[in-house]
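Inspection log for the structure reproduced underneath, given as structure tokens.
For this view, one protein chain was removed and the others were kept in their places.
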Amino acid sequence: MTRLAVPKTYKLYIGGKFPRSESGRTYEVASKDGAFLANAALASRKDARDAVVAARAAVKGWAGTTAYNRGQVLYRIAEVLEGRRAQFADELVRTEGLPAVTAEAAVDLAIDRWVWYAGWADKYAQVLGNGNPVAGPYFNISVPEPTGVVAIVAPQAGPAHSLVGLISAVAPALVSGNTVVVVASQAAPLSAISLGEVLATSDVPGGVVNVLTGSPAEIAPWLASHADVNALDLVGAGALDWVQLQMDAAETLKRVLIPEDGADPAAPSLDRIAAFTETKTVWHTKGLL
Amino acid sequence: MTIDTGAGPRSAATTRGAARALDLLDGPVTDTTLRRYLEGIPGVDAVGLDQRAAGLGTRSIKTTSKAMALDRIIELIDLTTLEGADTPGKVRSLVAKGITPDPSDPTCPRVAAVCVYGDLVPVAIDALGALHAPRSREAGTGPGISVAAVATAFPSGRASLRVKLADVEDAVAGGADEIDMVIDRGAFLAGRYSQVFEEIVAVKEACRRPDGEDAHLKVILEVGELVTYDNVRRASWLAVLAGADFIKTSTGKVTSNATLPVTLLMLEVVRDWHRLTGEKVGVKPAGGIRTSKDAIKYLVTVAETAGEDWLQPHLFRFGASSLLNDVLLQRQKTKSGHYSGADYVTID
Partner (left out) sequence: MSFLDYAPAPESRAIVRLRPSYGLFLDGEFVDGHGTPFPTISPATEEHLAEVATADEHDVDLAVAAARRAYDEVWSKLSGSDRGKYLFRIARLVQERARELAVAESLNNGKPIKESRDLDIPLVAAWFFYYAGWADKLDYAGLGANPKALGVAGQIIPWNFPLLMLAWKIAPALAAGNTVVLKPAETTPLTALLFAEILQQADLPPGVVNIVTGAGATGQALVRHPGVDKIAFTGSTAVGREIARATAGTGKKLTLELGGKAANIVFDDAPIDQAIEGVVNGIFFNQGHVCCAGSRLLVQENVHDDVVERLKHRLSTLRLGDPLDKNTDIGAINSQEQLDRIRELTAAGEQEGATPWSPPCELPANGFWYAPTIFTGVQASSRIAREEIFGPVLSILTFRTPQEAIAKANNTPYGLSAGIWSDKGSRILAVADGLKAGVVWSNTFNRFDPASPFGGYKESGYGREGGKQGLSAYLAPSGGAQ
């Protein structure tokens, strides 16, 4: 006799909490072959707004931690992910219909990517920054700093996109100390909410990552035009009217990454860390007298 | 009014200078109170100070302004000879040069003062005759030329206070109108601010003459030995608090003498002192100013920092010797329209 399973309620992840959409709406998530999997929250513009508020509130603390500490917190996430390998693989199998072996390999890849980015936290500034030999009696140094709140439309298609693509987009934004509002894969949002659970049980402060599920087409314009969002990663927005989103983002001169297609969108690179940093150059006089 | 100066040798000195300090320090003049006050003055950013001085140095003074500047420079010169080899003959020659800088041009002004060692003061006064400032003023024939004497074991200042005061008293007795004293840099750098203060107060006392007129006191900081701008600023305040009539950069006897930034810094101090009290203290850059071009930069710096009021002999002097001839060459050029040569100005 088989045990009757206890299904999970998949909610949003905002400010370290798991609220339902303020709109009360949900949408049905189905497996590849059409079987019901969950009623995910269908986030509204107000949920997006709340997520930005939470993300903004978390910037100071997250950006203000030492790079060593941020690296450890990020690494801790990988540890917790590792402990939940089976769950993530299972969700990939159920949502994306991947073979178990493929799903497990994808989870491993996602975890390894997270570890790779965690290790960058206390190095990227050394690689991207520099001392500048100016022609005068000045100490002069350029260092990259987080830009602030980054809104991400996570990859929406491709094998294991709902986990590997998600993590590939979220992790690099976090490395420098940005906080994130991510719109998950619409079709396969389970990994994203489970990632929220991982974050909630690791050492990441609430609000550093906020996960919205629902319709990117509905939510992304609100994020793109939100004046308190500093950067917009449209990696997964290829199927949307992303040019309009980029134009919306221009209103407050947001930093924008445009959609990527291909097998491995948001493939690991230092450029993705750099994309959401600002170079600050500090001059100081030097005088013996 | 008396001041409690601890164990200082002249602890009961009562002077105008001491009064300045008492008002500001709001307590007895001790190393502690002086340190508290002097170190409470905002610091100096060396880069910014140098840049400001360089900026003032780019002023372009032409035509009528230049002619005016050249004459004014002469009127502000303390024509100086401070050599071990100085003789009465040398001093008489210096005086003659100060009286008639350019024999070919009767409109050429006279210098403000001649500056000599104390023992040669009587020679200078004798050579000046009726043009010696006090006699000239008395006779109503213009400001005349003052005689300044360096004293207080110039240039090192390394002697007992008794010796330094005797040095001053001799020069004053000899008729010196102005005393250029040196501060004890060693004491200053060791943090014995009250000792430096006391010595200035004591010298100021020694500048008194029986007729009630004081010899004017110029306090030489020897900026080349204080080295940092923060030290120069503190020493400037210390000297002003102790009653200096002038603060002077240098003896001319160490490698680093007057510079435009350091003079600017000292001008900022006297400007601030004036803002605070309404009193005007003079500034004298000395040593290393050899060209008209440089001297004009100083005039600009004075005018744009303390104000044009300061471009008077009682508030600004150049301590210089070779500067005068360069100014005369420039002056001849301005008047004649063509460049002059070294043989057309006199050596003193």
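The chains carry the letters A and B, assigned in the order they are written, with residues numbered from 1 in each.
Note that a contact is a pair of C-beta atoms (placed from the backbone, for glycine too) under 8 Å apart; a residue touches a chain by one contact, two chains touch by 3 or more.
Keep in mind that what you see is a predicted model, and the values were worked out from it rather than measured.
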Q: Would you mind listing the shown chains in contact with the chain that isn't displayed?
A: A, B
Q | For subunit A, the residues touching the chain missing from this view | A | 127-128, 130, 132-136, 138, 140, 142, 147, 227, 230, 242-244, 246-247, 249-253, 255-256, 258, 271, 278-285
Q) Of the residues in subunit B, which ones touch the absent chain? A) 42-45, 47-49, 51-52, 58-66, 68-69, 72, 265, 268, 275, 299, 303-304, 308, 311
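Criterion: only the chains that are shown with their structure count from here on.
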Q: Could you please state the distance in Å, as a whole number, between where the Cα atoms of subunit A are centred and where those of subunit B are centred?
A: 70
Q.
Help me check something: in the complex, which residues belonging to subunit A touch subunit B?
A. 136-138, 285-289
Q) Touching subunit A in the complex: which residues of subunit B? A) 44-50, 227-229
